[in-house]
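Excerpt of the complex: some chains, original placement.
A, B and C label the chains in the order they appear, each numbered from 1.
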């Protein structure tokens, strides 16, 4: 059998292409579907079935796009009223060459969540692997907080039963194929391992070491962030996103054209690393480093105004894929040749002060006045933080900006200096002027042996 | 300045992408436009202008496709009623960065043919190069036979004037950028050189060594073939072909699905080399070797029935590009894994006898009865042929098949064995059974020192 | 953690690149090591450790090549006197970032065979996966027949203990990373699954369902082929193969140069598919289809005479990698442009008759005299065969050629028509003239419902 895992970077989403006997199946396809068509031809497998393990909320699923090109049918769980596709129920089976797929209804993350057990009937009747969607990850389980606080205990209980009654009983040997890897916001703390098994999770997954009551308690207490773009994804994935057909073309723009777009309200994202942004940038632009773009763009970009890109590469490698996966079809272009085009045209250049952790330490020791802002996740904050710091999650900055004083020196830190630079760029865009972002942030702070408050 | 020549294989068509100062121009784009978008990003040039040197007849031009994606305008000659684009006139100029383009009306090949003179104004006012479309090639001039026999002398005279009054006067130093290279059917005998100059052509091009009367005489006497698909291309390029958006997806098909398509009237083309076809093939299929596909498919395929592909490669590399360039959007799939899928399914296998030239020679010496069929171009035939052979151009086989006896051994030769195998495959499809195709054909025959009739 | 499996096609060999914390490990590297250097840079991991699970016998290991370029050390089992590297013993551990490797001595396939258990200490002390070398595969166990018939029972017993005492006790959840996949000659019948687990093997591997006595009996009765090149690989891998540094350059040769090499004793392999070879080939050359080349070249090529290649592709894609993996450094070139170069030069062309299974059936029904030769593996032969056929394994043809009558029509079949065409090409090279190879062979025969003798 052919089995390929397709990782969508940044959102750490896994889709799967597999097949046997000339037929292929795709699970949770992304919207730029060229990779599945290429795999179809590489392996000589005709795509016939598309499964969605649930209504995905962190990206726009590519099922309609893929079904529009290939001769295939879309399936998903029965407990949501999708505008397209066919509902499947517990115990439904599909035969694909020598493989048999069995539907397992596994609610909890959402009501309509399904898992898919795969048997290789040419080998045995034992389950070989399970596509677990957002039910069970390496080292984690799915989040259950999408339906309001009052529903959370119920969803947690559903998830507990789904895991313990539908997944685990198939045996320690069963390979798990979850919809997300490390870094995804769909699980609090997914482990950095591509492959895992029922048995390894039973031994090591902290959420599988506790009883139902404890499990529900832990899930209820869990604090997770929900980027605002999830709302749009839910609409896209329930009612169907626009068909793209072609990967969007981002034209290279010169400084004059770029300025015109800005004057007309464009949203500009600078994809460069924090030090590059610090050394010089187009005024009033947001910095989200390239690899973090898929995870953070959805907090700060809207779906209406044109989107422009600044990069250090000459060409904006991959970013249009990231954008359309998040449903942003309002892409207008990028600064040709990167940021130098901007200053070579004599345009104004803004800077951001980048501090090392040693500068921060020294400044604290000097007793310099500052508003030290911690933009890490609340869970990380809770474990320890730098003394005297205030906390606002980077994604909450736009809504909570009034809590940050305008008249003080602001010093922002996060885990590494990436998120702190996002935050700093947003503060600058909002009129704050005396800001530093700390390179290395908590990571370097700890490496340097500096103290934290636990 | 940036200057890129894009060669479309098989039809030997050249399109050009060039630019300066952030803007790019495309001349005679092909229909699979991804290459221009990639060049746009590679060079940081925004595509603004699309020129068609004339209504192309050998491929579907990609102007509308490209203009639909980029922020660009389409221009062509004034003397044809196009359904899209803007007409340009003698002396019109366009400024692109430091470059200046000047329109030269150069009728002859067609009425609306234009050439485009390019000056690099940052260097001098001298013409640097000329895009000559189908007016002047390396070692050749354009064909003038598209408007009926009675019009040919007039078109030849127009062409003579276009060359001698519009192109040559710009000076021996001027570089020529024609729309076709060696192998194109748009010129009788284009030389195999990518770059040439006005001066080199004046010294070496046989058509530039003669006076007007002789020129017209030569052009009137010229015998060139017009593949039937040209009709469709002329319609596509005057009124606009359907927009594709996405490169078509060809699904891999198993033997059963493939058979079903055949039973329902599909056209099957086998892209393998003659020896592969000879050793075994799907019965009643046409063999056109991969590299010859763009040049010969248009003689034998219609625009209505589904098109299927057999290949030796596992994946049908490039062929969908060839097809859409010729306007064939009726692509349905290919035999997955290549020809072995067919016979592994127990399907019937047909063969074609492949002869070496030595077998042919021996058979002739033995006095074996045969109908020796020469399917080369009439011009090649006129120079010399193998004694006792009959001539029908490969492209004319379908219409002239009744001239070939059904009850005799048929032996087909061409220049190399490729076209003879096309011909043989068509004869087999039409019920002829005792056929051989000669590997190496005239090339090997001459190399072996065997006699020809001049 | 990073984990990459590198599959070497044809010999179905798996090497592994993995790492953590800036350091990388390679297990059983192949000789064209560029892929590991690329992975090193892709993942930012410095290669520090190279492990050989055993002295490989089916390819030339790239350990010395890789250690010569990187700053790394080579390790292997203690129970063989290697000319290079460092011996490791049961229980030795290595720390690589957060990973811990533990050596398990697992003799049976060879005396010095080791397996390597990997723990992710950041997760738990449980074994996460085991590199099992040639000890345990998906659906199979290693072969134990390399040390002579008298040693086989002992080696089988060692293997049994290695599996049951060293591998299986680590738990059903443990992922297995074997050195070979389906198609390898290092196991009789390896399953076509990339990933498996201890538990799944315990449930499904036929060799794990039986007791020790039965296990030994089964292994002793097992009939496996040993290609002659294994001898050379064993020398290479015990004493060190020549360092290549650069991937060899195969020059394109014209027909004249090619002929000269042949006259001087070159070994010519035609990589094309059977039908291509059938339709025409360079006389007295061996046909081994491209994908089968790694598995079959070692039966027929020697290490002294120059090796030349004929292909249908214009360029001999990948074949020089296949050759150096087998230790063939005597590569001299390929026919430029493929087989047509040969016949275009007027050279003599040979043919091979390709039969469909229907022709074979009909010929049998007609009572035509023939010597029907079955060249499949003896195990496949034993299950069923076509009535009246004689059996010689394709790899044994050179040594057993005298058993094949020179004066009869020879019809060769195998599983699909690939191996039968190898056999037919060798017979032709040895002076046999009236030969047919059966396209589709047993596969198509069965699909057509024709009878077999069980």
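Please note the rule applied: contacts are C-beta pairs under 8 Å (C-beta built on N, C-alpha and C of every residue); 3 or more make two chains touch, one makes a residue touch a chain.
Fair warning: this is a prediction, and the values are worked out from it, not measured in the lab.
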Given 3 placed chains, full-complex copy number: 4
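Here, only the chains that are shown with their structure count from here on.
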Numbering shared by both copies at the chain C-chain A contact, with half separating same from different: same
Distance from chain B to chain A - Cα centre to Cα centre, in angstrom: 48
Distance between chain centroids, defined by C-alpha means - chain B, chain C (Å): 44
Cα-centroid distance, chain A relative to chain C, in whole angstrom: 42
For chain C, residues contacting two or more additional chains: none
Of chain C, residues touching chain A in the complex: 1, 3, 120, 123-124, 126, 128, 139, 171-175, 191-195, 197-204
Residue ranges of chain B touching chain A (in the complex, touch as defined): 22, 37, 40-42, 44-47, 69-71, 245-246, 249-254, 257, 314-316, 336-337
Complex interface listing, chain B residues touching chain C: 272-281, 312, 338-340, 343-346, 348-349, 351-352, 354, 356-358, 416-417, 439-440, 443-445, 447-448
